[in-house]
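For this depiction, one protein chain was excluded, whereas all remaining protein chains were kept in their positions.
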Amino acid sequence: MATLQRRLAEFAAARNWQPFHTPKNLASALSVEASELMEIFQWLTPEESARVMDDPGRAPRVADEVADVLAYLLQLCGVLGIDPLAALDAKIDRNELRFPVGKEPGADV
Amino acid sequence: MATLQRRLAEFAAARNWQPFHTPKNLASALSVEASELMEIFQWLTPEESARVMDDPGRAPRVADEVADVLAYLLQLCGVLGIDPLAALDAKIDRNELRFPVGKEPGADV
Amino acid sequence: MATLQRRLAEFAAARNWQPFHTPKNLASALSVEASELMEIFQWLTPEESARVMDDPGRAPRVADEVADVLAYLLQLCGVLGIDPLAALDAKIDRNELRFPVGKEPGADV
Partner (left out) sequence: MATLQRRLAEFAAARNWQPFHTPKNLASALSVEASELMEIFQWLTPEESARVMDDPGRAPRVADEVADVLAYLLQLCGVLGIDPLAALDAKIDRNELRFPVGKEPGADV
């Protein structure tokens, strides 16, 4: 993950894209990519969505959009100095207290 | 990352949340969390957004929403059998061909 | 609709919010509100989603988020000088040519 984060930073630097990469713009780009990922599932039934990787037309698009989401998440974390794995680890700790076993899914995790 | 993915899967299983965790629903939840992250930056100027981690009110919210985005991304990858790091690595390879040095930022990376 | 657009403009002006209301920020706020609307349906089955207005806990939230989406759409159209009804009328004309009767739903309309 650190290697990918470095590759992304070098990629942006080589193209002089850093001025565009404010946290505000990266958060917006992340949201756009998450929407493009969701769009693939938009008209599918729950059952069809569960078989999406068996569809040779859709499977590579799903992987591609997953990559885009992760790319912007890592770039945003890079400019903000956030360690996403540590942030998630801390969040799961908190959620174990917040959602005791037995509750329906809430807004997060 | 594999450890976090396992923790998330066990967390959902212990609460019987798997029936809710169709790829369609997880992609939707990921998009909602990406929007909540973006919302923090919504009314900030580009300059203010660059200093967001100096703001003690906003910094923990940013880390928290980053964690939520990563949580749903890893859970989605888990149910779909996608390796997000491999997907991103392949994507950067393709983008190096697609965006030769010198171009303005496009829709992805 | 014109009356509501005027009320929204006066509301923002009375609070000196216009400097925040760049097209970029309003488009971002619109997307955040659309996500909040979607969040209500996030874990529902298709069948549950069809009965959402029978749920006294969810029905007013749905109407409230619909209002927020429309509010930002009208404000965005106001600052950009776009007539949303004329834009939609022209779009349906184009879609009648683009999606001849018999096709599956596409990305728009």
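We call the chains A, B and C, going by the order they appear; numbering starts again at 1 in every chain.
One rule holds in what follows: a residue touches a chain if its C-beta (ideal position, glycine included) is under 8 Å from a C-beta of that chain, and two chains touch if they have at least 3 such contacts.
The structure presented is a predicted model; accordingly, all values stated were derived computationally and were not measured.
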item	value
Residues belonging to subunit B that touch the chain removed from view	28, 31, 35, 39, 43, 45-46, 104-105, 107
Residues in subunit A touching the chain absent from view	20, 25, 28-29, 31-32, 35-36, 38-39, 41-43
Hidden partner chain, residues of subunit C it touches	1, 4, 7-8, 11-12, 14-15, 17, 20-25, 27-28, 30-35, 37-38, 40-41, 44, 46, 49-50, 52-53, 62-64, 66-74, 76-77, 79-82, 84-85, 87-92, 95-96, 99, 101-105, 107-109
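Criterion: only the chains that are shown with their structure count from here on.
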item	value
Two chains joined by the most C-beta pairs in contact, as defined above	A-B
Centroid spacing, where centroids are CA-atom means, of subunit A and subunit C in whole angstrom	25
Between subunit A and subunit B, centroid-to-centroid distance (C-alpha), Å	2
Sequence positions of subunit B contacting 2 or more other chains	20, 25, 28, 31-32, 35, 38, 41
